[in-house]
Structures are given as C-alpha cells and as structure tokens.
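Input: a single structure, listed below in structure tokens.
Only a single protein chain was left out; the remaining protein chains are all shown in position.
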Amino acid sequence: MSDDDLTHTDDAGDVQMVNVGDKPDSARRAVARGTIYLAESTVDAVRGNEVAKGDVLATARVAAVQAVKHTWETIPMCHQIPITNVDTEFAVRDDRIELEVAVGTTGKTGCEMEALEGVTTGLNTVWDMVKAAEKDATGGYPDTRIADVEVVTKDKTVLE
Amino acid sequence: MSDDDLTHTDDAGDVQMVNVGDKPDSARRAVARGTIYLAESTVDAVRGNEVAKGDVLATARVAAVQAVKHTWETIPMCHQIPITNVDTEFAVRDDRIELEVAVGTTGKTGCEMEALEGVTTGLNTVWDMVKAAEKDATGGYPDTRIADVEVVTKDKTVLE
Amino acid sequence: MSDDDLTHTDDAGDVQMVNVGDKPDSARRAVARGTIYLAESTVDAVRGNEVAKGDVLATARVAAVQAVKHTWETIPMCHQIPITNVDTEFAVRDDRIELEVAVGTTGKTGCEMEALEGVTTGLNTVWDMVKAAEKDATGGYPDTRIADVEVVTKDKTVLE
Amino acid sequence: MSDDDLTHTDDAGDVQMVNVGDKPDSARRAVARGTIYLAESTVDAVRGNEVAKGDVLATARVAAVQAVKHTWETIPMCHQIPITNVDTEFAVRDDRIELEVAVGTTGKTGCEMEALEGVTTGLNTVWDMVKAAEKDATGGYPDTRIADVEVVTKDKTVLE
Amino acid sequence: MSDDDLTHTDDAGDVQMVNVGDKPDSARRAVARGTIYLAESTVDAVRGNEVAKGDVLATARVAAVQAVKHTWETIPMCHQIPITNVDTEFAVRDDRIELEVAVGTTGKTGCEMEALEGVTTGLNTVWDMVKAAEKDATGGYPDTRIADVEVVTKDKTVLE
Partner (left out) sequence: MSDDDLTHTDDAGDVQMVNVGDKPDSARRAVARGTIYLAESTVDAVRGNEVAKGDVLATARVAAVQAVKHTWETIPMCHQIPITNVDTEFAVRDDRIELEVAVGTTGKTGCEMEALEGVTTGLNTVWDMVKAAEKDATGGYPDTRIADVEVVTKDKTVLE
C-alpha cells in the first residue's frame, strides 16, 4: 500500500495489538485484589447467606472466573492466553468485602489484566446481588463503593 | 417434582434471576464513575497521545461501550435490557484519569450495573494500554490503582 | 436477483430464521427438566458440599441461568427474546440429580428451547464438577448418564 | 465533573453510542448483497456438494444468520435490536457466488448493518470452506475476491 | 490477606478452576453420544430434508461444532483447550436420531465435556428445527425426549 496520500494521523496514535510471537512461553502468576464497601447490615446478610437473590459469594466467584477467561475480548488489545488456574478468595469484614483473585498462565504475556478483570467483575457481581439491600429510598447507593483495586504480585518462570 | 428427598440447602441461598415480567417499561438512566491513579508522566503521555500501544482514551471508550452492552452476560443474574445510549466522558487530571459513563434504557430494570461495568472495564482498559509506562523494574505496579467507583445518579420515567 | 442459474438445491432445505415480526408480544412460560445419573457416593458428596472442585449445585445454577440467556446464539435459528425470569430447582435423589428450569419471557416466540438449554447445560455442569468422583481407573464414566430431558409445561397469555 | 483540566481532544472525536430512546418502534427491513469470485472448478464443486470440508452453502447460511444476530457486538456503536427474521439467498453463477441477506426488525434503528454483516460473514465462510480448492502452490489466493457488497433496499413502517 | 474475620463458609465449598499448569500437553480424544426421540413422521421429514425450517442435520452439525468450541465459557470451571478436530455423526433410526461427537485436543485436560456439550447442543438444535412437527395441539411435546447422553471413549497420549 503506497503511503503518498495516507491520512496524517500520527502513527503513534494508532492502536495495535503488539507482537508477542517471539516471546518464550512462561509460567506466570498474577494476583489482584479490590474492595467493595457496603452497609454493615448488608455484610451481615451476605455472611449469613440471607440475601434473597441467592448466594452472593458463590455467584461472584463464578463471575470472577468467567471474567478472567473472557479478558481477551473485554480488554481490546489483550492477547488470548491459556489460563491454567483461577483462585478466588473473599474476606468478609465489618463494612466491606475484599476479593483477591490469583491467575496462572503458561502463555507469552502476563496475566495481571485477567486478575484485575476477575476482581472488578466479582465485586460488580457482589453489588448486583445486594442491590435491594444497599439502595436508599430514591434508588441511589449513598454508601456503596468499589476501591483499592490493585495488582498485588506477579511472578514469571521461563519454560524450557 | 416431589420434595421428600430434596437437598437441605436452604432455599434462601439458591441463586435466581428475579421475575421482572410484570414491571412496566420505563425510560431509565444511570450514571457511574470511577478513577484510575497513574504516574504523572503516564498521564502526560495519555494527554499527548504518545503511548506506543495506541490511543488510550479512544480504545477505552469503545471497551466501555461494549462492556455496557455485555453486562447481561458478565454479571450472572442481570437481565438483558435494550440499551438506548451510552455516553463516556474522561477527565484527565494531573495524577489520575476519571471516567464517567451514562447509560439509557427503555427496559424493565435499572441500568446502574451497566454503567458500573462500563466504568470498570474502561478503567481496566486504560491500565492495559499504559502497562509499559506504569510497571516498575520487577513488573509490578506500585502506584497504579482503581478507586472511587460509584453510582452518581439514577432516573426513571414510566412509559405509557 | 434473477434465478436462471441458481443452485438446484431444493429451497425446502435452505435453513432460515422464520419471521415472527407479526406475532403479538405475549407473556410466556416454559418449564423443562432432566436427570443426571451418578454413583450414590457422588450424590452424597454433592449433598454434603464435599466436592473438592466447589459447590456443585450453586455453580450449575449459574451455568443454567447463563445458558438460558445465551440460547439465541447456541441454537442457530432461535430468536433473541427478552427473558424476564429464570428459576432453577434441583432434587437430589439417591442415585441421581434432577434439574427443573422455568423460564419466562414477554417476547414473540416460546421459550422452551431456553428452558431445555438451561437443563442440559446445568446437568453438564454437574458432570464437570464431579468428574473426579465419577471416573473409573481408565478415565471413563461407566455409570454417568443424562436422560429424561423433556418439556414439562408451556403457557402463553397474549399481552394487550 | 468540572472541565478545567479536561483533555484537549475535541469532543467531536469522542466516539459515542447515539441516543435512540425517543425513536418510535418501527417495522424495518433491509436487504444487502455481495459476491465472492472463485475458480469455475470450485463453483462446480460447491454446486455438486463435493467439497471435502462439507456443505458450503448450508454452513454459510448458518454463519450469516448468526452474524446478523451478533452485529451489536461486532460493530462497536451498533444498538442491539430485536431481529424478527433473516432470509439468505445464494445465486451460484459460473465464476462466482452471490449472497443476498434480508433482515427484519421491530426496533428503534435500521438493520442495514445487520444485513451487511450477514453478507460479509456468509461470503467469508464460503471462502473458508473452499480454501483447499482455491489455494495456489504457494498457499495464496490469486483469483479469490469479495466485491460488490452493498445495501439493496431499506423499508420502514412506524408501529402504532 | 489476614484471615481473622474471614467468612465461615467452609473452604471445601468454594468453587475454583483447578490448576493444570504442571500437566503435560497430551493428544487426547473423547467421544460422546446421545439420542433424541421423535415421532416417526418427524424422522421421515428429517430424512427427506422436508422440514420447512431448513436442513435439520446440517444446522445441528454446525451448532454441535460451535458448542464444542464454546465449552470453556458454557461450563464455568472448564479450561479453554485447543480443539484440533470435531467430527459429528448422525444415525437416523425409525423413532429417534442418534448423535455421536468426537473431539480431539492437544491441551492439558481431557475433552469429554466438549464432546458432551456438542451432543446436547446438537440434539437441542434438532429439537428446535422440528418444533412445528412435534408440537401437539396445546403446544406441548408429549413424545419428544433427549436421553442416553454418555461418554463412549476417551484416549490420551502424552506428547514429548
């Protein structure tokens, strides 16, 4: 394709899925975590599995695992990598629920985006399951909030 | 189905997709927002569209719109509702980027989960696009963090 | 498009997604059910929530609900219809687990395929969760079997 | 959100999913068509259903119908609309196969993108099915080409 | 994450996607089959390709292949594995249609769930294609039934 009348958009701004073809396969692991702040009465209902819509944490675990596997289509420039394991751990505190998601892969890129997608989707699913408990009279969520979403650890071992 | 030897799991814990068949169609709108904290040099690169992987905000906008439309499959107990519009607005600050997503629907349920999914996916996409700039020498992200994810407003008008 | 040299394939064999544009919106409900036969020791482990891979029935419930919502893409000639509710009920017997899935819609077609997809996917998920317990020494499944998959009831009320 | 330090990207360039919430529901129909040029021997094999990979036109019909239904996720700013029917018609000529896809909807937007997606996906599927017959010694496709992809007709009737 | 105030849900019940990162790549093959029972007149119509909705078996074959490839998202705790081939075989008997699906992979897990998903989705697609022929006056399906869904064989050869 000759370039004589190419658009002047600077090439630096053109989005691309970067080439990882020459990267070695590696055993990689990434852990991300985040927190959803809730009313204490809501946390109690989750802890007692008394939420009318169903088992909050079991549903959020499944959603988190699925989100990890779907990251390559959710985040546009992510590569699809073979996910070898997903581990989800919830800590139910007085006024919040923390979610930690660990992801393993044997592919050519890191898997921190997969772990982050697991965390944010898992926390959004908690929100969805407890909507009725968290809403105020006008349908708003004065106290509900997701925060502290971060990558905790990353490891890599090149496979021979 | 007779119940004589049903599992003893309390029915309260069984997840279900609640019945909205009798709810009227309504014009609804929800706005959510959130923030990703970044190094100031990274924010400068985003502002100047100098990120090697491509146009960060344009890519994140598309990802946010797609995430809004996919909420019914990402959040397990969400209903699929007709999305009539999605509006994404970024505010690029010195040390962070804020994203606000407004969603409209004419369906039988609210659309705050759709707005939240747009926000978290849009912010995760920003993270993915600036990974090279944010990583430290060990591949970690000491300063990157998503926070302040919340529902800003919700409106509803029952359609006749 | 003139037909002079059309392929001779009989038009009767050409697959099509039939026109439902003139059908009225209706409140419809369909219930399907099916059974997976398992070793009694496996059923005991499910009942006691002692399966190492996790909560079998909670995971299968989520899978069934998701399968109901995805029927329009799984079954090629199905229309996408608004699903208003999904209800899943398990009966854990001595040597088998029965799953009944009820689906509601306000669309232009019936929802029995959605209910059937919920049943077969829910039962396949049970199978996946208990694989380690059901396998024999050669990795085969001599006793595991899905059967009795059928539509139980269908109702329709035309909406004004 | 105050605008004092907003990015300077002109708002005109920000992609959005436009608001169709106030548009009336309409019965709409769109027809698109396109052509794939093939070696005459390949066309003969398709006509005689002698392609080793299987029934070319039956497979392409299913792919076209599925592509129509998935347009809302394939084309980023498309709304999801209720598809009421899809009709696919092939004309097998001496050196080419033409595909015409008709789509109906009762939604708030036109469905020409859906018809176009059906056409290009159906033709790409034909290409995939006849790859072995069309390839030259170096694996290239000197004669294969998709062309003449266009919208033939569009109709709209506002529903009361 | 400290564990002092963790939820008391027994860890045994927490669903997880098990770690297969240390498993060797293997050439694996699994075959599953199942049966749909139909009215004899319906089977005759399928055999003669006289079903108004289109070619029943061709459509079901495509649906089965697609279902095999989508198993990792349909069955929540399944890993995504590279599918190297799918083979579908129908046997049309007097009062039923049997479907056998063979799947190959070179991944780290078995592929029997993929074969089972191919079978149940293929049979559900047959049901969908012949709905008009099978329904009684009230819209019910007194004679239609899916049964005998089982894994026939599994093979594994570790790749060097």
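Order of writing sets the chain letters: A, B, C, D and E. Residues in each chain are counted from 1.
Note that in this section a residue touches a chain if its C-beta (ideal position, glycine included) is under 8 Å from a C-beta of that chain, and two chains touch if they have at least 3 such contacts.
Note that the coordinates shown come from a computational prediction; the quantities given were computed from them, not determined experimentally.
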item	value
Displayed partners of the chain not shown (whole complex)	A, B, D, E
Sole residue of D:V43, D:A63 or D:A133 that reaches the chain not shown, by the stated touch rule	D:A63
Footprint left on subunit D by the chain that the document does not show	10, 12-16, 18, 34, 49-55, 58-59, 62-63, 66-67, 70, 74-78, 110, 112-113, 116-117, 120-121, 124-125, 127-129, 131, 138-141, 144-151, 153-154, 156
Where the missing chain touches subunit A, by residue	1-3, 5-9, 13-21, 72-73, 76-77, 79-81, 107-108
Absent-chain interface as seen on subunit E, which is shown	27, 33, 46-47, 57-58, 61-62, 65-66, 68-70, 82-94, 98, 100, 104-106
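Criterion: only the chains that are shown with their structure count from here on.
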item	value
Neighbouring chains common to subunit A and subunit C, by label	B, E
Shared interface partners, meaning chains that touch subunit A and subunit D	B, C, E
More contacts between chains, C-E or B-C	C-E
Listed chain pair A-C, C-D or D-E that repeats interface B-D [over half of contact pairs the same by residue number]	C-D
Inter-copy rotation, subunit C to subunit D, in degrees (Cα atoms; steps of 5)	120
Whole-Å separation of chain centres (CA-atom averages), subunit B against subunit E	33
Centre-to-centre distance between subunit B and subunit A (centres being mean Cα positions), rounded to whole Å	11
Junction residues of subunit C, two or more chains touched	13-16, 18, 49, 54-55, 58-59, 61-63, 66, 70, 76-77
